[in-house]
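In this view, the complex is presented without one of its protein chains, the others remaining in place.
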């Protein structure tokens, strides 16, 4: 049987892992602060959306450029994450998945809609759990 | 480091805040008991849906009238809340946000569809956390 300390830590970690991806999506949909988006990633994070033809970006500088472009181009965002699932949690590493419905409208009036599953790798840092690898797999064919 | 008591309380509070909005939505979608809906609000609650042109209601009497009208007019409801995010939790007050896909069909056969973020202010009462301020912000343009 685990100790009270271990059980509290496990509950707090599991909650923190989900809160991290939620905070990321809240910031992405606010479309107001790229810094708030980047706060969810480690400095060496890989953001790989080749699964939906959005490219692959590595490290804070590339991620910043990517999100600055997204924020400049989009007028609206709405990402709905459900089914948060922890595949592994060991010490300072975790692997999780979450279903996402991703919607957006560009400033030019084009709409996008994706039905995805994000695959997330996390690392515990001095500033809490952060995402080190982020990729997206379509659950339904891209339209 | 927080005490075991403090850590348990924080976990319970965070869960209770989300359970409150979930209970509200379950009751709203049941379309069977306005009392069950009102149980999620303080008596002095403000329900402000001017962001989606549904008006602003203050206090139990006005909220009851509003929801009685909604329940009389709608044949189906389906509200899907995700991305529950706690912006602040201090003592007996909390501020939270959650993304919502709101769908409904009126008895006359009209369909509504909203992509929203609810902004929620909570107060801890003798009967648990209740909502004191409820407003909705569209994430995508109203269609």
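Note that the chains take the letters A and B in the order they are written out, and that residue 1 is the start of every chain.
One rule holds for everything that comes next: a contact is a pair of C-beta atoms (placed from the backbone, for glycine too) under 8 Å apart; a residue touches a chain by one contact, two chains touch by 3 or more.
Because the structure is predicted, anything quoted here is derived from the model rather than measured.
Within the set A:24, A:47, A:84 or A:134, the residue that contacts the chain not displayed is A:84.
For subunit B, the list of residues touching the undisplayed chain reads 4-5, 8, 11-12, 15, 19, 22-23, 25-26, 29, 76-82, 101, 103, 105.
The set of subunit A residues touching the chain not shown comprises 4, 7-8, 11, 14, 80, 82-86, 97, 99, 101, 115, 117, 139-141.
Keep this in mind: only the chains that are shown with their structure count from here on.
A straight line joining the Cα centres of subunit A and subunit B is 25 Å long.
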